[in-house]
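One protein chain omitted, others in place.
A, B and C label the chains in the order they appear, each numbered from 1.
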């Protein structure tokens, strides 16, 4: 399926402000990036690097005044990877590949080492078969028990906060899901990007878990995990994959996102 | 100076337990690792990998019963790097090398994005010259205001906890120092290893900050930062550089550490 | 300066052929990639990875028949970096950064370990000041003594061949220059990309050397090294940065390249 994502971000800048952006798509297996653009208005030079997780990062200085950052991407993507039957099982920690080990450790917003989160994980999923069944129970529990609402959480809200307050947005749903999976020694990471099925057009966050020897996509915001996605970045939590990290005095004025599927029918992919 | 470190860790294991160890020395500039050993009793095979920060990690399964892990290292090391005069200054975020950027972001135990820690950083160091002077103010403030005491903090204690409770061990002193530096946009990381000047023989933790275009060592536990050190690992905080991360049912019974200088006089190093 | 590059490559494919492409621009400091596209006609899915040198690689299968690969890039670029005064000097091998060490070793097409090439290097540049002066002597010597001609060298031609036959294209000029620099223990690498100053529109190859603590651009094809460039890839030699590496039965039918400067005047850059 051909899919297009576009985001327009406007800042009011009161003093030149250094930023790191993660707004360009990941270059990886499973999504063919056919076209993409990254424009800053007014025009300023930017440099790029690839971070430890393979994400593309853009560094630049926001100049004074109103600044607009527009990113566009057009990609050939697959639908969300199907869960095979029988469902993927739990991988023993000793059998995890080295490069997956980072994703069972606690991180800034996913304090999976806390007893309170560990207890919650066992309460929700302790009686289910380790692996897919546990993850899906966690996902469903969050979908049913956490209220989706803008404006009650912020950039410092953690999984523990969300477990207690039971309210938040996709970022918070995802942090809680990741923490509960890690508490069960299931590697879990945060992915941000475009999803075509989203009601309100926005950049979205979901989680991936390593079960049965592969990474699978789960989305606690959706009734069932589905849709076409373009991945922008993934990492341990929002500290790793922040859309924009700023160092200075600038205010986000607006974020406008568009997502479109460009074909009616999926084409064959190998 | 030739320096020797040795640690003996004993576990009581009640069920086979997967672990990741970081107990072997870093291989890097500034410390010449002449000899080292890593023994597990009873003997079990282990595999090794190098993590994202360049640390050596050992993976294996602790078998049932009492298990002893002994590591030894003998290295040629320099004394703690001197602060040059004039002192190293603040590097603008826009001028930081890409590979340093990870160390100004918040992490599991260093919540530098919290207003409370940011306020404390500005209160302590806001009136000092950005760079070395600010870092040294933070280091001294922690040394003078945080009480060093075993047994009051644990593996989930964060910099925010320490800022409030004003008590802890080297790990806690270090997390707080790192958080306050990052709140001032100064890159800071945690280093663990052997220090010859330590009163009670133990593995030690300190912090490094990136000022004036280089990493410098600071130690909030010491009256002044000094001594010979062998670095084992460095990372964003204790989640990255845990001596042992375990997945299962094992109890640390004892940790015994020895550190010795093997020569009376430093030899010339280039 | 805003600069645009575009390449259209047509293949006749007689059996499905696996390829690795390096046709998309590097994401790095010094060039801001504003827009770019990568299209295969007929459309096939492709995956991407970043290689050991930080280059973007595209992997896919060329289907039977005529296949056209079109890449486009629009970037904000600086002119070729000026040589400062005093000129950058030779860096002692012991003082080279670790990540530069790969570029003083011999490689597939740059056999800097051969006595014949070493002798040539000393004959050309042995009496000049180590560093910039030696490199510029080598560059000028190649420009003056190697005849630029299409069709006499091929993809297996080495620096030794070119030193003997004294004829070739940009790839051959560059391989010889790299080999002679490395024979003098000066790190040198191959860069491919777009150059606005080229007479015949083509993808171009030049070399970079590490002197005075930085990488500088040199071009043995030009009278003097100058112009605006968009870098696609760099590595040890053409084995690392081949535009297309194919595994099977396909014939390159045509390569069409366009390079345009989009503004008349350079704008200020930081």
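The definition used in the following text is that a contact is a pair of C-beta atoms (placed from the backbone, for glycine too) under 8 Å apart; a residue touches a chain by one contact, two chains touch by 3 or more.
All values reported here derive from a predicted model rather than from experimental measurement.
*Asks:* Mind giving the shown chains that are in contact with the missing chain?
*Replies:* Among the chains that are shown, those touched by the missing chain are B, C.
*Asks:* Among the options B:45, B:86 or B:151, which residue touches the chain absent from this view?
*Replies:* B:45
*Asks:* Taking the entire complex into account, which one of B:10, B:76 or B:156 touches the absent chain?
*Replies:* B:76
*Asks:* Given the contact definition stated above, which residue among C:7, C:31, C:71 or C:111 touches the chain not shown here?
*Replies:* Residue touching the absent chain, from the options given: C:111.
*Asks:* Hey, which subunit B residues sit against the chain that's not shown?
*Replies:* Interface with the chain not displayed, on the subunit B side: 27-30, 32-39, 43, 45-50, 54, 56, 76, 267, 269-270.
*Asks:* Touching residues of subunit C against the unshown chain: what are they?
*Replies:* Contact residues on subunit C toward the absent chain are 18, 20, 49, 51-52, 57, 59, 61, 92-94, 98, 101-102, 104-108, 111, 113-114, 155-156, 185, 239-240, 245, 247.
Criterion: only the chains that are shown with their structure count from here on.
*Asks:* Chains as vertices, touching pairs as edges: which of line, ring, star, complete or other describes this one?
*Replies:* The chain contacts form an open line.
*Asks:* Roughly how big is the turn, in degrees to the nearest 5, that lines up subunit A with subunit B by CA atoms?
*Replies:* Resulting rotation angle: about 180 degrees.
*Asks:* Compared with subunit C, which chain's mean CA position is the farthest off?
*Replies:* B
*Asks:* If I average the C-alpha coordinates per chain and also across every protein chain shown, which chain's average lies closest to the global one?
*Replies:* Checking distances from each chain centre to the full centroid gives A.
*Asks:* Can you check how far apart subunit A and subunit C are, centre to centre, with Cα atoms defining each centre and the answer in Å?
*Replies:* Their C-alpha centroids are separated by 37 Å.
*Asks:* How big is the gap, in whole Å, between where the Cα atoms of subunit A centre and where those of subunit B centre?
*Replies:* 30
*Asks:* How far is the middle of subunit B from the middle of subunit C, if each middle is the mean of its Cα atoms, in Å?
*Replies:* Chain centres of subunit B and subunit C, defined by C-alpha means, are spaced 42 Å apart.
*Asks:* Would you please write down the residue numbers of subunit A that are in contact with two or more other chains?
*Replies:* 49
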